[in-house]
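Only a single protein chain was left out; the remaining protein chains are all shown in position.
So, chain A:
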Amino acid sequence: MKNNSYTGKNMCRHAFFMGMILVFLPVFATVSPPIFNLQQQITGIVTDAEGLPLPGVNILIKGRGEGTFSDMNGAWAIRTSKGDTLVFSYIGFKTIEEAVGEQTAINIALMENVTSLEGVELNAGYYTVKERERTGNIAKVSAEEIELQPVVNPLQALQGRMAGVSIVQSSSVPGSAATIQIRGQNSLRPEGNLPLYVVDGVPINSSAITSGGILALGGIDPLNTINLSNIESIEVLKDADATSIYGSRGANGVVLITTKKGKSGKTTLNINMYSGAGKMSNTLKMLNTGQYLEMRGEAYTNDGVMPTETNAPDLLLWDQHRYTDWQEELLGGSAFITDIQASVSGGNANTSFTLGGAYHKEGVIFPGDFGYQKITGNFNLNHTSSNEKFRVNFSTNYGVDKNKLFNRSLFVRDVIVLPPNAPALYNERGELNWEGSTWVNPLGYLRKTLDVKSNNIVTNMVLRYRLFPGLELKTNLGYTNLYGEQVTKNPKSSNDPDIQTTNTSQQLNTKRRSWIVEPQLVFSQKIGGGHLETVIGGTFQKSSSGRLLISGEGYPDESMIGNLSAAENQSVLLQEDIDYAYTAVFGRIGYNFRKKYFINLTGRRDGSSRFGPNKRFANFGAIGGAWIFSKEPFVVNHLSFLSFGKLRGSYGTTGSDQIADYGYYDAYEPTVAGGLYPTQLANPDYSWEVNRKLEGAVELGFARDRILFSASWYRNRSSNQLIGYALPAMTGFTSIQANLPATVQNTGWELELMTHNIQSSGFNWKTSLNITYPKNRLVEFPGIEQSSYANTYHVGASLRSAILYQSVGVNPETGLYEVLDANEDGRFDFNDRTVIKDLGRQYFGGINNSISYKNIGLEFFVEFVKQQGRNQLSMFGTPGRLMENRPLEVMERWQQEGDMAGIQRFSQSATGNTAYTRAASSDLAIGDASFIRLKTLSLSYQIPPAYITRAGLNACKVYIHAQNLFTMTNYPGLDPQYPGNIQGMPALRTITGGVRLTF
């Protein structure tokens, strides 16, 4: 750093000198002063509002094209005449005009221009920072980009919108959690990559709430009960500079959600309503009845086996001509969506408030009475004492939701593979048809209901008191309480009556409670020609979470299911109460010198109850710096096309404590029927994962910021990997919590471009693009050969790699898939898996266009991802083997000796299955899964005031909004965002229309 500032200073001086010459030369050369207009020398100093000198301010004599720049000390001098007007302009500050009178010195304080880009403030958690002055990497999405999206959970609305942030919605069942990954996978444990969620200063447990049935795949998102329309902004902290202050919880990035605050002024009422419907965005082309029966019959013929009524009722018992498009029948419904929001805000100079409420209802595509509903309420109060010493901000967000679904996780798959000649769903008597117990009626699953209810409160209060000018005492108090109830009902009538069962139920209650207290001292002072901001604080947090799983069986009547007192037998299958305590001391020192040179030091000492007594505390810290070189005179003079230029960089450490609580105890738990048994292997000595993050970035603005470009390069190295180390089952268990001497590296480039393509009074067109090129690599893993990961990961390859057999295609003689026996030992095992394919994203991003013409607005957002994924070979099993439908492509199978086919022969034998299974673990099962998706498209019209003022309206906007309108992809499955499975419900294509009223 020392070196840098030295050369920087030299350069400045040089540039300043050059600048002076350039400025004065023309003055002497061109001015032939008229006698009556006496030139006079005027000098002055330009500062910012706090009195710090501003170098590089452009000072022009209005209408004469002459001018100068302020120097390092903000000083300037120019020759003018009385009556001239001087114009002071500087990026990020309001332009000021000053008439020249009798004075010989003009000292000017420029005010920052908060409306322009550089005025944008970012929430960095414990402090705020200006977008233009940040030393760290913070991405922000504001309310406008997300509030119209008809989705349940806020993260879903962010897909593709932030560089370096990948969000995958594995299932689009309403309420299902999204997986968010910031700058790639840092931990070898897939579940150890969650970022920290902080809502209004209150950390929220970011792990999905375990659920069952159709919600089992993703779990329930803990942010569901946050009202999407009440979010002011979502900031994602990425690099060390931004995340180190979160210490042990910052390794995977931090997601800060800020809700709307009250605004002083006239009381306004906002009402927004929309409704619409969604359909499944994609279906698969499966075999029709003729093709299906051909496949099944041929499988038996090929193997020389006669089908029997037991193993092939589809061939021998079922109607051979019946055809049902099951996807249309059972997944073809429309999911209706309704959303109503209202909020009131207002206040005076000292006190402001906002009060809001919202209702959201969303159906599902499955037949039956299912759906999601949520009601949220929020309140925010801001108060400043009249002497402005004391300030308080209180906010609370409360949400209740209810999700009615069913208890079958594989339902989507069930439907897709259901034989096309499967029997009718109902018999003549209108009851479920079980066709003599030859199939499982899928409607039976839908009768096993899953009701999920939850309520969640997140409340926060920030108290500030200014002790002395520049010194503030601040305390952040937070509380969150989530309570969820899930009831699964399995009535007798949902099963084949030939199967002897009783009415059963399972109830899962989840609670998550947490409080946090963070006393802080905030100090802000001009020091040595610069500005110093410091924060020192402490965190005390306690969380408790619990789960209670009770099953009941033998309810006398189906209507009583769920009432445990009516059950013949109740048993508690799980009762778990987990406490978590966390404490920290943290600090930040930020110093900027003349708004050009910025340095930011952050640090944290953390203690967590998740570790054994010897490993509880650890230190984390980071340094970040930035240089706004566009404020240097040499840039101003020579590179005037450059309206903004900044270099920044940071390095530091963060950690991760995302592991199960109490893992260090060697503990016994009770079995269901009494007695104790050990549930895990114990290791008291594991400790934090450490993630060292390095980042360098350049930010540029051209043509008066009409073009803004930024490029960041990062390298995160996550070591001391804390994992459920996979063990051979012969140790008694299949994993142990331990630190692994492995390093995972995520590097990448994040590019962002914002252009204001057309800017005129009536027509505006803005485009923003973000693109991320991530690269994940297992850098080192000493002793991998001797570890249980020897065959799961490859040093040098991505963690997302699949280690595969080399396929040699279908053998024209046998008609079976073959893979290469790489070591020629006559066996097929992991030693033959020599092909490594990276299934991670190669690049991804989004392009947003917003166009407005007078009162009409058009916005469309495209998400794109370049990746490879598992194809239908691994999504489906051996064609012909089971009573399951297969995709149309299987008809291109091998039929007779000599056939050169892409698909192996139909077979029901174990041999055929073994060959197929191997091929499904070969490179043949990997294909392109890239996609380009029109994620959102919205068209709005702002009704001219003339028509609405009579109704008491200030503004009225009508809009239509479409989600996932189309997807371009070669991927053969349902939804390429989560390739390789047909379990998850694909994204819905949703169209909604609405109106927003402001009174």
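Keep in mind that, in the parts below, a residue touches a chain if its C-beta (ideal position, glycine included) is under 8 Å from a C-beta of that chain, and two chains touch if they have at least 3 such contacts; residues count from 1.
As a convention for this text, contacts and distances are computed from a predicted model.
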(request) Refer to UniProt and select, among "Peptide ABC transporter ATPase", "Cytochrome oxidase maturation protein, cbb3-type", "RagB/SusD family nutrient uptake outer membrane protein" or "Fe-S oxidoreductase", the name of the complex member that is left out. (result) "RagB/SusD family nutrient uptake outer membrane protein"
(message) Please identify which residue in A:E97, A:E144 or A:E309 touches the non-displayed chain.
(response) A:E309
(request) May I ask which residue of A:Y662, A:W713 or A:Y843 touches the chain that does not appear here? (result) A:Y662
(request) Could you tell me which of A:Y483, A:F593, A:F733 or A:Y843 touches the chain that is not displayed? (result) A:F733
(message) Which candidate, A:L467, A:V779, A:I856 or A:M968, sits in contact with the chain we can't see?
(response) A:L467
(request) Consider the whole complex, including the chain that is not shown, and state which of A:A349, A:V672 or A:I856 touches that chain. (result) A:V672
(request) May I ask you to list the residues on chain A that touch the chain which is not drawn? (result) 309-311, 313, 385-387, 389-390, 436-438, 440, 465, 467, 473, 496, 498-502, 517, 519, 521, 537-538, 540, 553-554, 568-569, 571, 575-583, 585, 607-609, 613, 616-617, 661-662, 665-679, 681-682, 726-734, 736, 785-786, 788, 790-792, 827, 829-830, 882-883, 909-911, 913-914, 917
